[in-house]
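To start, the structure itself, in structure tokens.
Here the complex is missing a single protein chain, while all its other protein chains stay put.
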Amino acid sequence: MRKRLSLALAMLLVASALAACGETATPVPSTAAITTTASAATTAAASATTASVATTTAASATTASVATTAAGATTAATSATTAAATNPGDTGLEPIPPLATLPAGAKKGGTLNLAVSGTLPATLTGDGSTSDVVGNYLAMYNLLWSAGLVEYDYVNLKWHLEMAKDVKIDDTGKVYTFTLRPDLKWSDGSPITVDDFQYTFDNISKPNKSNPAQQASALGNLVTLDSYKSDSAAGTITVTFKEAFARDVAYYYLTFAPLPKKVWQDKPFFDPSNNPEIKKPTINSGPYKIESYDSNGQGVFVANENWYRGRPNFDKIILKAYSPDLVSNAIKTGQADASLTFMPPSQYNEIKANADLKTYDYYGVQVDFRYIVYNTTKAPFNDIVLRQAIVYALDRNTLIKVAENDRAKAQYTFENQTSPYYNPDVNHYDYSLDNAKKMLAGAGYTLQGSTLMGKDGQPVKFTLSFATVDVPGKLLATYMQAQLKQLGIDVAVNGLDPQTYLISLVTKKFDLGTGTTGGSVFPDPDAVKFFYTKDGVYNVAGYVVPRIDEIFALGTHELDPAKRTKLYQEAEKILNNDVPSAVLYAPVSYIAANKKVGGIVPTKGGTVDLNQNVTEWYFTQ
Amino acid sequence: MSEVAESVTTEPMIPVGIPRAKKVSKGFFATSFAIFFRSKLNIFALILFSIIAVLSYGAGWISENILHEDRDQLDFDLVAKGIQLPAPPGTFNHLLGTDELGRDILTRLLYGGQVSLTIGFLVAAISIFIGTLLGLLAGYYGGWVDDVVNMLVQVILNIPALFLLIMLSIYVSPTIVSLSLLIGLLSWPLLTRQVRGAVLSLRTRDYIAAAEVMGASSFRILLVHILPNVVSLMIVVAGFTIAAAILIESALSYLNFGISVPVPSWGSMLSDSQTRFTSAPWMVYTPALAIFLTVLCVYLIADGLRDAFDPRLK
Partner (left out) sequence: MKKFVIRRLIQSIFLLWLVMSLSFLLVHAVPGGPERTLMANPRITQEELDAARKAFGLDDPFYIQYGRWLVNSATLNFGLSYKQNEPVLTVIGERIGPTLQLGVAAYLFSLLGVPLGVYAAMRRGKLGDNVVRVVTVIGSAMPAWWLALMLIVILSNTVGWFPQGQGNGGIGPWFLNLLIPALTLSTAEMIRFSRLVRSETLEVINQDYVRTANAKGNTREVVTRRHILRNSLIPVVTLFGSFLPTVLSGAVITEVIFNWPGMGRLFFESANARDYPVVLTIVLIGAICTIAGTFLADVAYGFVDPRVQY
């Protein structure tokens, strides 16, 4: 799952827009998560920031039974984790069961044809940081690789043991000892041992010298580790953190797929031209193994008999890439049985109406939302009243209809309503042009004719930027332009290519921008700190509040889930009021599948974990 | 020459002096146009194109007085009434339906025509101006001037046009003028080659030599004696350039380098509706038909003119 840590971050900001459009390259695919030993040498402060994108909900991690509804989850989680916290040795993690037996009438075997939008990734190694097509790499990741010692279950929202059979945590909360399952095998039948873990860890923690732009590999989190030691005889791995982390945070840091040492050890770890394993692994740990793979053509994966969870449901899986708008055609014509990437909202009604197909909705728990972001470092958006007034002038319901074909749900803070961290007590900025006008008038803005004048007597003018590949963004821009005209504001819109857009945000050469966060690493508020803290690279709003920095710093290390929830709810309240950026809605993404494919259970982790459930799919006839 | 033909062919080419051409070789043009109008197909194309142009450039007036719609007006009444957007043709006062934002397709189609045609005309003007100028200079002076022009031509012709356009597109924010400049600056070389060729053969004519002997300046010779002879060439190339520019603009839209919102062009309307072939065909086929008819007419006119001008075929 480390692949998600390093990669999903890269997908923030513009990525989902790109993925939605099938843009093959997320802007930063291979360069994500550069924290290498080099950065380990940087300041401790930096390392603290670096540390924790990736925390899961404390709730889900430690509880076996987490309800997915907001209210239920919060209470259940809180009590359960508190109990766990009092007893450090008891982690409450369950081992992963063998693959579920199929329901009556279902058929084991068969060939599943999957459609991917865009292109197939050039590299398939378990270390996804070298991938060129992150979204699609992630989509097929779980077919080939096992997540590592522990894994987060995006359907039930909880951690479980994956390749480890148990984990012990010492009293300090810093030392984690994992015991490996004895039945782990590579796809060639040879055993997976702690040596493989050690080998992989040792290498991913080194900088990638062959291409510094791609140092991605190194675990961003390794700066938080003191040591990573394996004991071959006992089959254990002992990890020591520099300081205690919330358990979910800690688990998250430890998820990376082991690579087979015996095959890899004499080959350069990062150099795909001298290490064919990177592009096409000969042995792997997941449910399927590679029969043939051509990133320019198709991938053919066959069942891995040696998989530790039993024989997978399909004999064969064939992956083919389609241009994004044509994925639906591929499924309609039967050229593909299901889509492995999300499909355009504009095609939803049509697919839904098709009698042969079934659609599945994916509604991420968090960090998959549409936002507008203000540049608060300069006029006009250094004025909080203007920022708030604009949010009042946007009707989320209409916006969702026109920009997303009604395929989204309104959202008000960085946590959505189904999250245990959601703060129900925030301003929803219910649509009211009158309210917006009143606020502006009260703050010294005046209307001259139909033009809104600022406090300085000059017309209020600004530019709204978006990436042209971001189709809903384009629609939103048009909607905002029409809407703000009613406030007397003449908004210029500026569609940019994704790179230029990103640069204009990061260098703060923008007034107002819009984008999506593009799928969460996993549902934890810690993942959004890069948007809001002082040192966060994605804090493009330039908005700095010491209390916010403090909250996110505390949240990473807070062991008590109840306190953690309180902290993040406070942050939500502050940010909701100050609106350096406004969260508008979270998309309800979807995939389509042929009716003969069963067992599809949408996950709740957004784009990133779409595929997690594929191993459970089967043919119904 | 009919009024219509004026608006089609001469408007963008004022810089190179059509009036003189008429004066000098009226006989030639008169016969050529007579030939042109002999073909019913040509006349049909000309009339249809005129109608399209009038509708497009009258978009402001038409939408205000007849359609009562605004180009960028989002019809939230539709949303309030619970109508699924994009609304199909005939929904309330939307003759051709709306797009997903509830904007009137017909209105946008008219305005889009304005943008697409303007881009076409501007591109033609730019490329005719540069193309003719460089062609004249290269053909007349020869030597290093010819070499330099030839190199410029070669450089542009040897990089695939779309490669150059994509690289250049990253710099500019797409407006009517910047897109026209971009496309125009890349589409002159073929004309330059042809003009140069024509000038080379004209240069050897006796009357040019006579003019030189009589002390006419190079400028005068180029303008009075040579230019009129390449006007027919320019008119024909202008036609093809207009058509090509409209198509290239749509290709750029498809690759996300098209004109920026909310301004519509036929190309951007076409590109924005690419996922809606079956779910909202009115969004797809209306701009498609507009592009098709316009380009078809322009091609037919240019083709007809070329034949009409061709001395070999008289």
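Every chain is named by a letter (A and B) in the order it is written, and numbering of its residues begins at 1.
Throughout what follows, a contact is a pair of C-beta atoms (placed from the backbone, for glycine too) under 8 Å apart; a residue touches a chain by one contact, two chains touch by 3 or more.
Only a predicted model underlies this, so the values are computations on that prediction, with no experimental measurement involved.
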Residue, one of A:Gly126, A:Pro312 or A:Pro498, that touches the chain absent here: A:Pro498
Full-complex contact with the absent chain, from A:Gly189, A:Gly334 or A:Pro424: A:Gly334
Option from A:Leu99, A:Leu326 or A:Ala492 whose C-beta touches the chain left out: A:Leu326
Residue of A:Gly297, A:Gly310, A:Pro424 or A:Gly442 touching the missing chain in the full complex: A:Gly297
Touch residues of subunit A, complete complex, unshown partner: 9-10, 12-13, 23-25, 27-36, 38-39, 42, 46, 49-50, 53, 119, 122-123, 130, 132, 210-216, 220, 270-273, 295-298, 320-323, 325-326, 329-330, 332-335, 497-500, 502-503, 506, 530, 536-538
Chain not shown, touching residues in subunit B: 41, 151, 154-155, 157-164, 166-168, 170-171, 243, 247, 250-251, 254-255, 267, 270, 274, 277-278, 288, 291-292, 295-296, 299-300, 303, 310, 312-313
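Everything below uses one rule, namely that only the chains that are shown with their structure count from here on.
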Subunit A-subunit B separation of Cα centroids, rounded to whole Å: 47
List of subunit A residues in touch with subunit B within their complex: 325, 344, 346-347, 349-350, 398, 401-403, 405, 468-469, 474-475, 477-479, 481-482, 493-497, 500
Interface residues, subunit B side, partner subunit A - complex: 72-74, 76, 79, 84-85, 100-102, 169-170, 173-174, 256-257, 260-262, 272, 274-276, 278-279
